[in-house]
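The complex appears here minus one protein chain, its other protein chains still in place.
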Amino acid sequence: MIQYAAIILFVFGLYGLFTNKNVIKMIISLNVMEVGLNIFIISIGFNSDPNSIAPIISSTNQLSSVFVDPLPQALVLTAIVIGVGTTALGLAIAKNIYKTYNTFELDEMEESA
Amino acid sequence: MSAILLIAVPLLAAFLSIMMKKLSSYVLLAVGIFNVVLLLILPDGFVRIGEFNQPLGINLLLDTYSRIALLLLNSLILVITYLNLKSYKTYGTILLLALAGLNGLVLTNDLFNFFVFLEISGIAAYLITTSNKKPRSTFHYLMLGAVGSSLFLFGVIILYAMYGTLNMVGMIRLIQANGNYKEVILPFTLMFIGLGVEAKLLPFNSWVKGVLGNSNTLSGPMIASVYAGSMSFVLGRLITNLFDFQGSLLTVVTIILAVGILAGDLMAFASTKTREILLFSSVAQASIIALLFVNGIIIWAVYLIIANALSKTVMFLVINKATKDIGSDESQDLRGLFIKNILVGVTFTLATLSVMGLPLLVGFKIKLAFLTGLADANHIWLIAIILIASVIEGIYFVRLLVKLWYKGDKEINVSYNFSFKTVFVIIALALLVFGTYSTPLSYLDNSIDTVMEEVNNG
Amino acid sequence: MTIFDIISIVVGAFLLVIAFLAINSKKIINSVLFLSALSMLAVVSFVLMKAPDVAITEAVIGSGLVTALFVFTLLSINRRDA
Partner (left out) sequence: MKNIFGFLISVTLGVFIILALANTDAFPEFGSANTDNRVSSQYLIEDNVNDIGSGNIVTAIVVGYRGFDTLGEVTVLFISALGVAFMLSSPKQERLDLKFRPNFMLRVGSKILFGIILVTSFYIILHGHLTPGGGFPGGAIIASSVLLLYLADDKFRSNIKSFKILEGVAGSLFVIIGLLGLVLATYFLQNFLPAGNIGELLSAGIIPIIYILIGLKVGSEIAGIVDNFLTEEESA
C-alpha cells in the first residue's frame, strides 16, 4: 500500500508542478515529488516477512538472518541530500525573483524582455 | 594515471579554489590543459573505483567513443574559459565543477552514478545561466532539470527492481537474456523523457527559449555547444546500447523526434531575434542527432555533434559579443555587423554554411553520409522530413546572413579582440579542411562504442 | 490483515491526504507546514520499512532544515511587505 501511495505522490507532485503558478508552491510540489520518489525507492527493497531486519550487523543479529535490501537505502541517502541541494538553490532563486519582480506569482511578473 | 583523474583533479581544484577566489579561473585553465593532455595518453578500457569489480562497485569506461566526447568537451571548455577570462572571473569554481560533472557523465558506466553526475552538471548549468541576470528563466530551467533527473531516477529504480543491478553492461546482458521488451517500455520512456529535458528534445525544452534567448558570451556557448554536445553523446550511448528501441516505442520516439526537427526549424524561421534563430536551429539539430542514434548511424551522428558544437560556439560567440556591445539582438539592429570586421563575418558565414550542409564544408559530407545511411535503412519519409527541414533552415540562415552583411541604417561598431578571432579562424579552417579532404572521416566506424563488445564477451 | 498492513494503509492514506493539502492550500505558510508533516510521515514509513539510516537522515533534513529554509524565505518576504 505504501508503494502505491508513493507512486501516486510522485505523479501528484509532478501534476502540482505544472499547474501551480506560485514559485514557492512549485518548489513545494518538487519536494513532494522527491519524497514520493524516496519512499518508492525504499519500498522496492522492503522484505515483508516478519523476521527480516535492517541491514546492520551487531552482537544481536548475525549474518545468518534475513536482511532487507541495503542498496536502495544507500541510494536514498544520496537522493535526499540532492533534493536538499536543489531546494536550497530553488529558494535562493525565488528570493532573487522576489527582489527583481516583487511577487511570487509567475503570471503577475511583467514580461521584462 | 587512470581515467579517474579526469574527474578527481577538477573536483580537488574546485574544493581548493573556494579558499582562493581570485585564482580559480587560472586554475581552471591549468586543469583544462591537464585534462586534454591526459586524454591523449590514457589507455582504453574499464577503470574500477575502490577495488570492486562491475556489479559491486562503480566502473568508468574509456573507449574511443567517450574519448572523442571528452576531447571535444575539455577543449571547448578550455577555449570558452580563455575567451571569457576577464569578463566572468567569479565563475571559475562553477566551471570547474561543470567540467568534472560532464567528464563523469560521459565516463561512468553505472546508472545511479549517471544520475548523480546529471545533477552535478545540471546544477552547474543553472548557476552558469544566472550570469544572464534573468532569474525567471533560470528558475524555469532549474524546475525542468530537477523534474527531468527525478524521472530518470524513477526509470533507473524500476530497472533495478526488475534486474537487480545498477551497472549498465550487466543490465544490458540481463535485458537481452530476459527478452521481453514489453516490460522495459515504462522505464525506458521515463529515462528518455528525463534525458530529453537536458538534451533539448522538443516537447521538453521550453526552458531553452528563456535561457539561450538572453544568453551572454559565457552561458551561450557553454549551454548551446558544450552541454548540448555532451548530452547528445550521452543520450546516444544510452539509445544505442541500453534502450535500442523496438516496436511501438520506436515509432513513438521517431515521431517525437521528427516533429522536433520540423517544429524547431519552423520556430527558427518565424523568429526575428538572432539568438532565438540559433537556439531553435540547435534544437532541430539535437533532434536530428537523436534520430540518427535511434537508427543506429553512430559514427555520422558523432561527427554531426562535433561539427555542430564547433560551429555553434563560433555563432553564439559572434552574436553574443555583438549583442553585448549593441544591447539588442533583433536582426534589424545587427544589420551590417560584418562590414567592419570582415574576418569575423567570413568565419561566421562558413560556420553557418557548414550547419546548413553546403558542399565544400564538413556539414555537407556528414549530411550526405547520414542521409545515405537512412536510405539504406529505407526510412524514406524520414529523409523527406530532414530535407524539408534543411530547406527551411537554408531560408532563415540566408535571410540572417544577408541582413548581417549588407549595411543597415545605423552605424554599428563591434570589436572582436585577437583571441576571439584566432578561435574563429581555427574552427572555420577545420570545417573547411575536413569538408574538402574528408578521407580521415572514414577511419572510424560504428565500432567506436565498445559497450556492446563488453556485453558480449562479459 | 496483520498489524503491519493496517498501519501501512493508514500511513499511505495520510500521505496522500497531506500531499493534497500541501499542494492545494491557499496560504503558502500552510503548505510549508503540510510539507514538513509529509516529511515526518515519510520518516514513519521509512521506519516501517526497516530503513533506520534513511529515517534519521530524512528526519533531520526533511522536517528540520528544509522547513526552516522555507520559513526563512517567507519571513524575509513578509518583512518587506510590511
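Order of writing sets the labels: A, B and C. Residues in every chain begin at 1.
Note that a contact is a pair of C-beta atoms (placed from the backbone, for glycine too) under 8 Å apart; a residue touches a chain by one contact, two chains touch by 3 or more.
Predicted model only: the values in this text are computed from it and were never measured.
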Chains on display which the left-out chain touches in the complete complex: A, B, C
Hidden partner chain, touching residue among C:11, C:38 or C:69: C:69
Residues of subunit A (touch criterion as defined above) contacting the omitted chain: 1-4, 7-8, 10-12, 14-16, 19, 43-48, 54-59, 63, 67-71, 73-75, 77-78, 80-82, 84-86, 88-89, 91-93, 95-96
For subunit C, residues in touch with the removed chain: 20, 23-24, 52-53, 55-57, 59-61, 64-65, 68-69, 72-73, 75-76, 79, 82
Contact set of subunit B toward the excluded chain (per top definition): 2, 4, 8, 11-12, 14-16, 18-19, 48-52, 55-58, 90, 93-94, 97, 100-101, 104, 110, 112-113, 116-117, 119-120, 123-124, 126-127, 130, 158, 160-167, 170, 178, 180, 182-183, 186
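Please note the rule applied: only the chains that are shown with their structure count from here on.
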Whole-Å gap between the CA centroids of subunit B and subunit C: 38
Interchain centroid distance [CA atoms averaged], subunit A/subunit B, Å: 29
Residues of subunit B whose C-beta touches two or more other chains: none
Residues of subunit C touching at least two other chains: none
Interface residues, subunit B side, partner subunit A - complex: 112, 116, 119, 123, 126, 130, 135-136, 138-139, 142-143, 146-147, 150, 153-154, 157, 160-161, 166, 214
Subunit A-touching residues of subunit C, taken from the complex the two chains share: 4-5, 8-9, 11-13, 15-16, 19-20, 22-23, 28, 31-32, 35, 38-39, 42, 45-46, 48-54, 57-58, 61-62, 65-66, 69-70, 73-74, 76-77, 80
Footprint of subunit B on subunit A - complex, ascending: 10, 14, 17, 23, 26, 30, 33-34, 37, 40-41, 44, 71-72, 75, 78-79, 82, 85-86, 89-90, 93-94, 96-97, 100-101, 106, 109, 113
